[in-house]
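One structure coming up, written as structure tokens, with questions to follow.
Shown here is a partial selection of chains from the complex, left in place.
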Amino acid sequence: MAEKTAVYPGTFDPMTLGHFDVIKRAAALYDRLVVAVAATSTKNGALFDAAHRVAMIREDVAGAGLENVTVETLDTLLVDFCRRRGVRVVIRGVRVYSDFEYEFQMALTNRRMAPEIETLFMMPSEQLAYVTASTVREIARYGGDTSRFVTPAVQRRLAELKF
Amino acid sequence: MAEKTAVYPGTFDPMTLGHFDVIKRAAALYDRLVVAVAATSTKNGALFDAAHRVAMIREDVAGAGLENVTVETLDTLLVDFCRRRGVRVVIRGVRVYSDFEYEFQMALTNRRMAPEIETLFMMPSEQLAYVTASTVREIARYGGDTSRFVTPAVQRRLAELKF
Amino acid sequence: MAEKTAVYPGTFDPMTLGHFDVIKRAAALYDRLVVAVAATSTKNGALFDAAHRVAMIREDVAGAGLENVTVETLDTLLVDFCRRRGVRVVIRGVRVYSDFEYEFQMALTNRRMAPEIETLFMMPSEQLAYVTASTVREIARYGGDTSRFVTPAVQRRLAELKF
């Protein structure tokens, strides 16, 4: 029986339009998509804490009418997160090459820990594929215009940050 | 509604254990998997013609009891093959890096032609990921032992070839 | 004194929208741009012979009003082509990674032969960067729609080919 639920994990600090594109694409392929936001805190260098990142994604998901998407905090190993929910499919976006290498390592490591879980890689639109969260943070730091790289919800919160 | 059918296209000249691993993994994630064998002929340099490649894969698929897998010849553009069958998911195995680059180009090209079709990348087992069809052909050419790289059905037919 | 002329060499079999994008970008940076079309013939596997490829590019260059662009056949080593014209800048588009590796080798080899010539790499638009001439040839072979990947002039000639 075809898998009905997928998990899309990430740090999303902040969510870029590339991440959002993957969310929309994955939501179209599964009955239910869980976006899992890694619980790194601002103490450990994150720009936004996990609760804010979850809130921003929820706002955009709701705004786009993606009713089959939920957003949760990821504060365990990914394989444990999936097992507790009975999910067997992990979705990852692949942006560029070194990306894929890290993804390759993580997916094989996760498979060794949980052989029943499969990682599937998906490409965001090529018009969004090169945007990285770290670039967005850098542009925001210099007061640059981030509107072409993030959603309005994220842009608004970036503007409120004091650097 | 979750996608129920996926297409796994390739040349499979011949199918390696890595390819077969992807078939088994994909068959576990979808209600139905169509393996699409590119119709390159021996006149154009293929070791086996498409009919033989289809037959070998069918034999192994049956032997493994994969009842939800069918094997067909692909003699059109992949996007047309998928559209005629109403399939929106293409599965590709990613072995290594240059692989992924070619895959990236093809997937974006296919998306431009058929935006509703999504390509998902999946990793074969790391113990099989480095095996390539061209390596298998080279080993067979020198009369080497291919049993660790292909199924018994493929190995038998390789042994019958005259180089 | 700033260099005024650049050479953009390639096979262009056929010219893709990605190639054309590089031509337009390079033409905006230099007083004069020479597109140098490698003289591979259809006997050696080219889809179009060099004269046809030159003609197609000239048609598109004229159509776009790029008055500072000329198109010539390249039938010597690139470094000799540049030296005869007193050109010190070679422009190459970089699409993806393996591309860059080949480019790296060629540029260093050319530099060893002609230290005064510098190769500069430029990126086509990310919306065109993944299109390859070989993909275009494959789509044309299957009678697919190439209009999103090549100019109308190229598309017309592709349609006239018999495969």
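Lettered A, B and C in written order, each chain numbered from 1.
The rule is simple: a contact is a pair of C-beta atoms (placed from the backbone, for glycine too) under 8 Å apart; a residue touches a chain by one contact, two chains touch by 3 or more.
Every value quoted in this text rests on a predicted model; they were computed, and no experiment measured them.
Engineer: Shown here are 3 copies; how many are in the complete complex?
Structural biologist: 6
The rule is short, and it goes like this: only the chains that are shown with their structure count from here on.
Engineer: Which chains does subunit B share as contact partners with subunit C?
Structural biologist: A
Engineer: Could you state the distance in Å from the CA-based centre of subunit A to that of subunit B?
Structural biologist: Computed from C-alpha means, the inter-chain centre distance equals 30 Å.
Engineer: Rounded to the nearest whole Å, what is the centre-to-centre distance of subunit A and subunit C, using the mean of the C-alpha atoms as each centre?
Structural biologist: Roughly 38 Å, centre to centre.
Engineer: For subunit C, give me the residues that contact two or more of the other chains.
Structural biologist: Residues 97, 130 of subunit C each touch two or more of the other chains.
Engineer: For subunit C, which residues count as touching subunit A in their complex?
Structural biologist: 97, 126-127, 129-130
Engineer: Would you tell me which residues of subunit B are touching subunit C in their complex?
Structural biologist: Residue list for subunit B touching subunit C: 76-77, 79-80, 97-98, 101, 104-106, 108-109, 112-113.
Engineer: For the complex, which residues does subunit A have touching subunit B?
Structural biologist: It comes out as residues 1-4, 25, 28-31, 88-89, 94, 97, 100-101, 104, 107-108, 111, 118-123, 126.
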